[in-house]
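What you see is the complex with one protein chain gone and the rest in place.
Letters A and B mark the chains as written, and numbering starts fresh at 1 in each.
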Amino acid sequence: MSVFITSLVLWLLLTKFTYSELLAGVIVSILVALTLRKYHGIKYDWKLLWRFIYYVFAYLPVFVVEMIKANFDVAARVLNPKLPLNPGFVEIKTDLKGEASKLFLANSITLTPGTLSIDAKGERLFIHWIDVKSMENKEKYISQRFEKLLKGVFE
Amino acid sequence: MSANVIIGDILIAIGAFFYFLGGLGILRMPDVYNRLQAGTKATTLGTFSTVIGVGISKPEFLIKALIIVAFVAMTNPVGSSVLARASYLSGVKPCDCTKVDEYKGGGEE
Partner (left out) sequence: MIAIFFVLIGIGVILSFIRVIIGPTSSDRVAALDTMNVMLTGLIVVLAYVFNRSIYLDIALVYALLSFLETIVISRYLEGRK
């Protein structure tokens, strides 16, 4: 059922609204939902709306600001003739449990200054860090800003 | 020229500059992991800026532009992290300047 709603909304966003399009969208969405019956992982409830509002107003501004900072950092490194690098692979711990929240945490880490997430095993995340500052308190530099916000969104 | 067209064109030009930086980073960085850092960050912000600029200049494109932005923002980091993991596990050596390596052996205990 939730797959049906998701694909119907996506269909209506991609096409212009007419009645024949709506009919075709309903048929295609029913087919998709019947095919993917075994794999449905999306659950809708009334908290979803609140989560969406929290996501847009609390998480997205922080994310966009961090991304712009990350790009100026990359620009400064690339345009510098000496190419200042100090890279290393580090391991950090995370408190998040759910699969979706870990996916969003890894995406946010990849798009923030100087870090690229490589692998996730349980609660350990492996990061390629372009400028290793210190081996203590790694979480403070890398993931702490997002962990609190994502805990509010998903848990 | 109305105001939204000018704002959209400026955003498109900024996005083109970040695309250029992504290409330069891909060419100049010393190993695969640093290349992926530069390439992924610069092209994701370039796509944000360019596609939203097009959506502002032409308001009837805005919904599809937002879908494209959401799609690229979801898939681009996932692709680059899968590629970094694959190249580490297939034995591509990091460059000599790498300081620490806590991921040795694929992160097994």
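In this text, a contact is a pair of C-beta atoms (placed from the backbone, for glycine too) under 8 Å apart; a residue touches a chain by one contact, two chains touch by 3 or more.
Here the structure is a predicted model, which means the values were calculated and not measured.
The chain not shown here touches chain B at positions 9-10, 12-13, 15-17, 19-24, 26-27, 32, 35-36, 39-40, 43-44, 46-47, 50-51, 54, 57-58, 60-61, 64-65, 67-68, 71-72, 75-76, 78-80, 82-83, 85-87, 89-92.
Keep this in mind: only the chains that are shown with their structure count from here on.
We define each chain's centre as the mean of its Cα atoms; on that basis chain A and chain B are separated by 14 Å.
Listing the residues of chain A that touch chain B in their complex gives 13-14, 67-68, 70-71, 74-75, 77-79, 83, 85-91, 103, 106-107, 110-111, 114, 116-119, 121, 124, 126, 128, 130, 132, 135. Of all the residues in chain B, the ones that touch chain A in their complex are 18, 21, 24-25, 28-30, 33-34, 36-38, 40-42, 44-45, 48, 63-64, 67, 73-74, 77-78, 80-81, 84-85, 88, 94-95, 97-103, 106-107.
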